[in-house]
Structures are given as C-alpha cells and as structure tokens.
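Input: a single structure, listed below in structure tokens.
Excluded from the complex is one protein chain; the other protein chains are retained at their positions.
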Amino acid sequence: MRFAKRIGVASAILTLSLGTQAMAEVSCGMNTGQAATGAPILVGGIYGNAAPGDWSSSTDSAAAYFACVNANGGINGRPVDYRVENDQWNPEAAAQAAARLVNDTPTVAMVGNGSFIEMAVNANTYEAAGIMVMASACAISECFETPNIVSTNQGPLSSNLGAAQYAVEELGTRHVACIGLNIPNNGIWSCQAVQDFMRARGGEATAVLINPGAPDVNSALLEAMASGADTILINQPAGIALAILSAAEEQDLRDQFNWIAPTPLYDQSVPAAVGAYWWGHIYVNAELAPLEVNGPDAQNWIAVLDQYGRADDPRDSFGQAGYLSARFFTEAMLAMDPAQLDDRAAVGAAIRGITGYTSDLMCGPYYVGDADFHMPNHAGYMVKVVEGGFEIVRECYEYDSPYFEPHIALETQLGLR
Amino acid sequence: MRQLFHVTPSGWAGLGTAAFGILILPSLSNSYWLSVFTSMGCFLLAIAGVAFMYARLGMVSLTQVGLMGVGGWIALRLNHAFDFPFEVNLALAATATMIFGWILALPALRMRGLYLALVTLMAAGGLEIIFATFQFPNGGAGFWGVQTGSGAAFRRPWIAQSAQAYLRYVIACALLGFLCIELHRRLQPGRAWALIRRSEAAAMAAGVNVTLYKTWAFGIAGLLGGAAGALLAGSLGLLDDGTFRASESVMIFALAVVGGAHSWQGALVAAALYKVLPAVLNIWGVDANLSFVIFGAGLLHAVITAPQGIAGQLLDGLRRLSPKREARDA
Partner (left out) sequence: MRLARYGNWLLWALLMAAVIGVLGWGGRPQMVGLFIASGLAVGSLYALAGIGIVVLYRATGVLNFAGGAAGAAGAMTAWQLTAWGFWEPLGWLACLLVATAITLFYGRLIAPRLAWRETVVKAVATLGFALIILGAISFLWADDPRSISLPTDAVGVRLLGMRITATRLLLFAASIGIVIGIWLFLARTTIGLQMRALASDRDLAALMGIPILRVETIAWAIAGLLAGFTGLMFADLIRLEPSVITFMVIPGIAAAICGRLENLVVVLIGGLSMGVIENMLTMSPVLRGVRPIAPFVIAALVLLYYQRGQRLTFGGRD
C-alpha cells in the first residue's frame, strides 16, 4: 500500500501545517514545545524488512516518538539523531548494519530494534562494544538471554505460554499442537517451552514444525490434526498464520479445535484478512495493552504517530513496543547527568539502572537490571478476533512457568515485588 | 618451467590489485566497509570457481552458493567439535566440499548444457531445504550441533583476529584461489580442458580422460566454494540458511557471466556487483526493494550489451586507449 503511503504522507504534512491545534495533546520528553537545537545525540536502530516479514513498525514508532521529543526540548535541549538500518533478513546485512551503527558511529544506545536474525548475529558485537540495546520486536532467544539486549516485547516464548495458559484455564485444553517455524532459536525454542508448560499442567503438547522455505502449510496443519491435539497454537508470523487459517477454513476444521496464537496475530488488518468465518473463534495473546484499553499512554502513542509518524505506520503491538522503548530511553536519558549524554558506557549504565518505569501499555513494571538475561514483560492480555477488531477476554495476567523463576528473583531483588 | 611462472601483464595487474587489497584497502575502510569487503572477498572466491568452470569447460553450475553452505557447515561443525586452528578447519572444509563436488559431478557429468545446469539447480534447491531444516552448527550437542540461545564463538585465525586483519586474510585466500586456477590452466589439466571445451569427441580421440578432467573441474569449483563458505563463517561467526538459497546460486552464475567469466577482473566485477552495489545503494538510502529493481535491470542490461562481460568491455576500452598495445596484439 505504498500508493496510500505517499498520499498519506502528503496529507499528514498538510494537516500538520494547517491544524495542529485540532489534534490531541502529545506528551514527549521535556514537553517544552520548543524544538531542540543542541548537538545531536546519536541513537541507532535495526529492523528487518524483507520477505517473509516486515518488522519495521517498532522503529517507525520509535522514530515518531523521537521526532516528538526533538520538537519538545529534546534531551536537555539536544535532539536525538535516530538512525535506522534494514537488516533485510540477511545475516551479512545485519552484521553490516551493526558495524555501521555501532562501530562506525558513536551511537550511545540502540533503541526499537525489531528483527528475526539481527540479534543472533550481533549479540556478541553489542557486548564487545559495550552498547545497550532496548529492542522492541524481538522474536528469537538471543533477545532475552544475552546481557546487552533488553526487549519491551515478550517474544514468542512468553506469548505462547500466555496463550497456552489461557487455553488450559478457560478453554479446557489438554493437548496443544504448537505449529512453529523450524528455526532453533525461534520456533523450536518457543514450542519447547509450551511442551514443558503443558507437562507441568498434566497435559501434553506436540511441536509441529514448518520449514520457512516451504510454501505449503497444509501438510503441517494435517500433521497437527493427526497428533490428536484439541488446541492448535499458531506460533507464526502473521502471513503464514493466515495461510494456516485459510487452509483450516477450507477443510472446515474451525469447530474441531481451539485456535490460539501469540502476539503476531494481534494486528488490526488480521480480522478483515481472516474473514467472517473466524470471527469469535481465534484467541490471541497480546503482549501489550490492546488498543481497546486506550489508557493515557496508548492515546499518547496514537497521537504521536498521527502528528510525527507516517499515516500508514502500523498501529500494532510492535509499534507500541517501539514507542515504549523510546519513551523509557528518553526518561532514562533525562534522569542522567547531562555532561555524560555522549558517553556510551554511562548511557549503558543508566539503562541498566532503569527500574520500576510504568505505562498503561504494560501490565507490569519495566526494568533492566544488571543480569545476563532480560525479560521485563511477562504478563499480558488475551483477546478474541471479532468483526472489525478484537475483544478483550482476559485482563492483565502473569504467566505461570518455571522459565520465569530467575526473572522473578531479579524483580524481588530490585524491590519490584 | 619458465613458462609456468611467467607473469603476464594481466597477472601483474592482478597481483597489484591483491597487494592494494591487502596493504591499503583495510586501513581505508571503516567497520561497515570492512564487513562489506570481507563478504565480497568470500564471494569472489566462490565466483572464481563458477566462472572458471564456465570459461574453461562451458559447464554451468547453479549450485555454487549451495557448495559454500556445505563448506561453511563443515567449518562450523569442526570448529565446535574440536580445537583445531582455523586453517585446519578451512582446509578440511574445502577438501570435504571438493569431495562433495565430485560426488555431485559423477552422475551429473553425463549431462551437458542446460540439463547439467538444471541438475545442479536441483542440487541447490535440495541443499537450501537441508540448510533451512537442520541449520548451521552453533555449538550445540549432537551431529547437527544446533542449540538455542546464543551460539558459541567461532575461532578466527590467530594472525587475523581483528576485522582489518581478517579482510587481509580473505583477500590472500582469494589470491591463492586464483593462482590455483591459473596453475591448473598452465599444466596438463588446462590442456585437457581446452580440448574438451573444443570437442569432447576430439578430446576422447586424443586419449584425454574426459570424465576425470570434468570431475576434476567440479572438484576445484567445490574446493573454492567450500573455502569461501568457511571464510564467510569466520567473518560472521555464524551462518544462516538465508544466505544459501538456490536463487542466490543462480544469481552468482548470472553475475559471473555479467562480469566476464574469462578473466579475474570479471570475477572481481561480479563480486563487487553482488556485495558492494547493494551496500552503496543502502548508504544512499535507496529502498531495499528498489535496489532489487536496479540490480535486476543492471543484470539484464549487462547480459544484453556486454557479450564478454563488463570486464571484457572495460579491457576493450583500455585497449582502444593505447593504440600501441592494439598493434602489438594484432
């Protein structure tokens, strides 16, 4: 829809110049209303946009928030120069993006990263360079199990657990078939956690893996059917998830199973794309507050996107996560000694020092802490796909799994519990 | 013997380019360009293999990137299983890929032209699926050696720990690859290949063992591809199946033709088009999708207008500039 994008940008500029007053008040950084003019502070971000998925919504929202911060006094008068690179789902391009943003540019931190492979390639680079990454749309284990990356989103593991827990408690699930991608640090990692969880709850789970290069998903669906499961967990990016759902619709399997999914299906274009057949039958875990909650921070995010983003920047969970990462980063920077804003180590220490930041977009507090693993966000909502949108079926709940024991210990130590 | 070690003007130019690459280029490059040039060096080696098969024997291999994946897989597997230094891993990976190339070649060699190309394309398609299914070893247990969470470190050569030194190392390896091809060309195999290229019947009649020399050529392409894959693994520390799609193998062959398969300059142009052009477009802020369009259009244009490849065009241009050379060549 780039046609729409081009037109959208033009009209956004027009409305911006004609009627700023008519728009909702935004709150960004120091809220001075004065554009920041000082020496820029360099911040980087890497997103992945190529087949089979576009993860740029997190950096898009972060960029909009930084633009808003810059128009409102910046960070003590200094604007944020936010530079983003596309890793194109290609490991070499990902390494080159990090080389450019981390080694060749004196960026103080990375914010809003969203990718399927970038973190696996660059985790060691980040550690060696001593730079903190406040990622937003992370899909692989490295995002949550390495020292220098902290992600605002939950990733497939947590989100799967949330969905499976809801299914066990509310839908009477005994046997889950987890249809994941055959990628070790994504599908296998996150389906394994569901298997552990189901075993702990006295049920069982079967992992059904799809080769990302294979076009046909129907055989995986049939394999899930053959496993004897009563619930199908579609642990996939939205595109492949839609393909699975349409294959299931074709064979009229809707009523034979419960259908659950992690966050990627929480996208405003999904209800229309799946069609009326599925309305009321798919339960999706939302890692961050759904749009329906519409708290002050959620409204601010939309207002920031309306005024500083592009018209077609996606309004989805990963966009929320990008906004939140940028907001928390800005808060940490504002709390720092202004003399140290260009010092990567000092900024890193300030990020590690983040504790107890809150937002109505997140169920729990946001923190980083000095650990080799980070997953501040492990509580979420459950929503149901309905006509024209989503309906909340369960408010904030914390996921119950042994995986989170070290996280809970860290939270106790930080005084967050 | 003098003939064997005679350095042609083109050879001098090649050695000069390599010296520039080893001595000057790394210190001029920042981290981004070091990374770009290092991958370019790896793919240069792979392209040298595919261009050599095409130029010397007219054989089309559409599986060269797949062979790189095999070499990279073996290098990673050895690295995580044993404590060998990088050079041993590199040598073993290259040798094993050479043997893999032979195995692939034996049934394929009954075919010629398009069918040979297609059977190698099928191999590339199969390898793509295998890489996507089993992934590349990253320090896990078992034969496939894959673990979740962050992977173990990949040991680089001890003389090339830094990015600069590693770029030098890769260029030196690429130079060795080209010298290996040139050496073969000047010895018995080169004469046999020339005869086979002209006519297999004539070659057979002259007592050349056609099967042996064709297989040999496949092996060399495998050796270079395997070494390239191992070097790429050393550059990134890990590999991803996305690099080794069948379409990339086709692309590498297309670029080898576009660059010009008959000269080292052609391979260099091809590798630069494959790795440097996208990097430049990225710096200019061109949308990644649009750079696909530019890339494809450039490929078509070059195939249409430059029968000897871009390198051939450039060399012709140079010759035209120096009338003396032309007279001497004539």
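For reference, chains read A and B in written order, and residue numbers begin at 1 within each chain.
We adopt the following convention: a residue touches a chain if its C-beta (ideal position, glycine included) is under 8 Å from a C-beta of that chain, and two chains touch if they have at least 3 such contacts.
Computed from a prediction, not measured in an experiment: that's the story for all the values here.
The missing chain, though absent from the display, is touched by one residue of B:25, B:257, B:279 or B:315; that residue is B:257. When the missing chain is restored to the complex, the residue among B:111, B:172 or B:194 that touches it is B:111. Note that of A:240, A:289, A:368 or A:410, the residue touching the chain absent from this view is A:240. For the chain missing from the display, the contacting residue among A:234, A:270, A:324 or A:383 is A:270, taking the whole complex into account. For chain B, the list of residues touching the undisplayed chain reads 60, 107, 109-115, 117-119, 121-123, 125-126, 129-130, 133-134, 199-201, 204, 210-211, 245-247, 250-251, 253-254, 257, 287, 289-293, 295-297, 299-300, 303-304, 307.
Interface with the hidden chain, as seen from chain A, comprises residues 1-3, 5, 49-54, 182, 209, 211, 213-220, 222-223, 225-226, 238-243, 246, 249-252, 267, 269-270, 273-275, 312.
We adopt the following convention: only the chains that are shown with their structure count from here on.
Taken together, the chain B residues at the contact with chain A in this complex read 30-32, 34-36, 39, 128-129, 132-133, 135, 138, 140, 146-151, 153, 232, 235-243, 245, 275, 278-279, 282, 288. Against chain B, the residues of chain A that register as touching in their complex are 49-50, 85-86, 88-93, 95-96, 99-100, 102-104, 117, 120-121, 123-124, 141-142, 145-146, 182-185, 188-189, 192, 211-214.
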